[in-house]
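Excluded from the complex is one protein chain; the other protein chains are retained at their positions.
Chain lettering (A and B) follows the sequence in which the chains are written, and residue indices restart at 1 in each chain.
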Amino acid sequence: MRIEFRNLDKCYGSVRANDKISLTLQSGTIQGLLGENGAGKTTLMKILSGYTRADGGEVLLDGTAVTFASPAQAIAHGIGMLHQDPMDVPALSVLDNFMLGAGRGLAQQRKRSAAQLTELSRQFGFALDPDATAGSLSVGERQQLELVRLLALGVQVVVLDEPTTGISEPQKLLLFAALRKLAEQGLTVIFVSHKLAEVEALCSRAVVLRTGRVVGEVQAPFSSDQLVMMMFGQCFSRGGRPAAPLGDEVLQLDDIAVHTHQLSVEHISLGVRAGEVIGLAGLEGSGQRLLMQACAGIRRVGSGRITLAGQDMTHEPYHRYLQERVAFVPAARLEEGMIAGLQIREHVALAKGNGHLFVRWDEAEAGARRLIDEFRVVGQPTTRVQELSGGNQQRTLLGLLPEHLRLLLLEHPTRGLDVESSRWIWQRLLARRADGTAILFTSTDLDELVDHSDRIVVFSGGAMSRPVSAADVTCEQLGYLIGGRHA
Amino acid sequence: MKRTTLFVLIVALLVLGSVVTACKPAASTEEFVFGVVLVGPYNDHGYSEAHYQGAKYAETKIPGARMVYLDKLNSADRPGTTLEQVVEEMVAEGAKLIITTSDDFGADTDVVAAKYPDLPFVHMSGDNVLTGEAPDNVANFFSKMEYTKAIAGCAAALATETGEVGYLGPLINDETRRLASSAYLGCRECWETYRGGDPEDLRFVVNWIGFWFNIPGVTLDPTVVANDLFNSGVDVLMSGIDTTEAIVVAGQRMDKGEKVWAIPYDYEGACEIKPEVCLGTPYFNWGPVYVEIINKVLDDKFEHEFVWHDPYWKDLSDEDKSYVGFKYGPALTEDQQKDLEDYIDKLADGKTKFFVGPLNLQDGTAYLADGEKATDEQIWYLPQLLEGMEGASQ
Partner (left out) sequence: MKARSPALQVLLGVAPILLTLVAATAILLVAGANPLAAFGQIISGAFESPRKLADVAMAMVPLLLCAAGMLVTFAAGLWNIGVEGQVVAGALATTWVALRLNAPAAVLLPLTVLAGMAGGALWGLLIGLIRTKGKVNEIFAGLGLNYVSMALTNYLIFGPWKPPDGATMSGTDPFPRAAWMPVIGTSRASLPAILLAVAGIVVIWWLLRDSQWGLRLKAVGQNENAAYRLGIRTSREIVLAFMVCGMLAGLAGSLQTTAVYRRLIPSISGGYGYMAQLVVLLSGLRAQAVPLVVLFFAAIQVGSPRLELRMYLDSSLGGVLQAGTVLFFLLVRGLRQRLSKE
């Protein structure tokens, strides 16, 4: 199906998210859609798939103008979208989710749907258990579920919004293979990302957006420098990582065990020194998240001891950890990190203003402005955080972190950030080392792990490897470790 | 936006209001307006409706008489609305007489009456005039339902096959105690006289729900209580409450094939709900009472008095004369009705023992010595249920 955008406009208050966008996308291809944070990628795709309406302009499918009042209408016209955040119903089973939106659900149909699900999964090599609840799946699996669901509904156009954030390397390869297969079958695939390598590997054509406008269209093969130029208007070189002296031991884990009904993490012992950065590698759900939560005091440890700067903190409540200057930045930004519905300045007031009876709105406003300037957030102090683009949410979250931390725990610190922003965020994070802050972070991006860690530990099925020095390890070696083999 | 909306709404209502009130018809001069305050719904097929009908009757009998009424004056239905507000509203309507019809209005009636010393008030079923608490412009009127309750009790005795009679009581006070006891006396008398039974074999059980009608969450649910009574072996259920649960439940059980009967209360037409189970209805016939009160006010003969009317024995169902009545129910057989008529005759002539000793209270203490006849006051202030009755006295 050929898709044409003509003079598409969309404003959120004073922000022009899409500014007179005109584009044509041919069927049977994988189209890249690139752009820095807040460029308007998600907005454009939401208009296409019926989640919002444009203020002006039109969308044409194979030459006929269409407007969609709802995602269901878009799907009926053959357009389906996979969101940056999974949109399934966590409490329902995989099969139930699969059948959602199909508009039928009798027992007879159920059998047929189950068969269809198995068939589609087999075709793409997905391993989806129809009876598991969607909530128990990893991000990658939820994405697979969403994809086969849309295909079952007969979509001709698949939009994927930053699909590779938060999924594992094998899952990514599986996904790419699936997308190629779909393109061969004549479907149009739109791949939204700011990861150049992925776009280069996958797409036959790429469109770059900046501040809501189309700034370029290129055919494969791409030149990275050219893309970067178009995205940011400047070129970057990957700077080396300045070393920092390590201080005393800040965090000491002695034979920690954490249990959930899905996974047990056992025999974790680790010492972390002030100014040290430790990367936690591993497939999603291998236990690194549990360990992070234990170190933040959010999850009870089954046994073992957590010592923080010489104090036993093993069974202390979360707010004691906060007092001891431990901070945790969770992966689910809008679920655990920030409060949808509240403005940036309200977050600032909450984070900084304790101890006063009344909110100093002027101070909060100023603080928010400082955060916005410093962390280059596209937004106003009064912007509600759910209105920020994914990357800007992440920046805000990082901007809200208190100064002078002892231990900083980060899950996927640059998820959803473009290259420029990630580089810059890491600069800021690493600068904290001078203050004696120890950093623990998880990531699925091997380059990120190698580039920024002092030592790396690899999780696999709840077990943690011995720490390896980041300077001595290659991405290939890490890949083996993550896969559960020894290099 | 919303604020302006509301503002406009209020202004719009205000404007409308001023337009309409400007053309309110003037009250005609010969009109006599009287206010009636009801505790329950005016169409409850029970106590409140009986009053409402009584007042309507008075309107037809006395030219120019016009009732204004407000029903459901209780804090569950009208939170925050006080009797004082209502009376004020009625006075504004031109009311020259206020009749408050529930026991619950007693204290408030006295307070409000004190604020309107020139306005006659009648409080029904209270005795504050007797006790001296009421101001001079208050009178109490009531009718001797005791007799018709006894007749109802007799009907129950005539019909019961299990020898167990239930009484669905409202809340416990002097009035309800003496009415339940009257029913028991009639029941026991007829059980012995016409059924040849031993009083020891008669079970008469009173269950109180807590108020004159069901207030969910506050009272017991009368439907549940009625069913419990039937489940316990009762086959005739008498109602002492203002609403119709007793006959409704009995009807449902009859439809399921059980042999049960009911005797509703208060409202003449109450049998119509389920004629097949209805043995009869003792009812207040407020019409003549309202006529009497209004005439007294019109003739300037209104007094600070306590009036307790006897039935019109010549014809209990005479709507112009009898203050209380008993309407035979379709479920009564011909033989039973004959016995009942016989009992009524004896009651009228005083030939049967009604509140005549020897009688003991429920806890066994003596109430009336052998042959002693209770005074009105003794009956009015009956301190407990009588010996032989089941159920709480306090």
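Note that in this section contacts are C-beta pairs under 8 Å (C-beta built on N, C-alpha and C of every residue); 3 or more make two chains touch, one makes a residue touch a chain.
Source: prediction; values computed, not measured.
Note that the undisplayed chain, when the full complex is considered, contacts A, B. Among the residues A:Ala114, A:Ala132 or A:Leu350, only A:Leu350 touches the chain that is left out of the figure. Among A:Asp225, A:Asp248, A:Asp312 or A:Glu335, only A:Glu335 touches the chain left out of the display.
Screening B:Leu171, B:Met254, B:Val297 or B:Ala348 against the full complex identifies B:Leu171 as the residue touching the chain left out.
Residues 1-10, 12-14, 16-21, 41-42, 68-72, 74-82, 84-86, 88-90, 92-93, 103-108, 171-174, 210-212, 215, 217-218 are the ones on chain B that touch the missing chain. Although one chain is hidden here, its contacts on chain A can still be listed: residues 53, 55-56, 298, 318-319, 322, 328, 330, 334-342, 346-347, 349-351, 353-354, 356-359, 361.
Basically, only the chains that are shown with their structure count from here on.
Separating the centre of chain A from that of chain B, both taken as means of CA atoms, is a distance of 74 Å.
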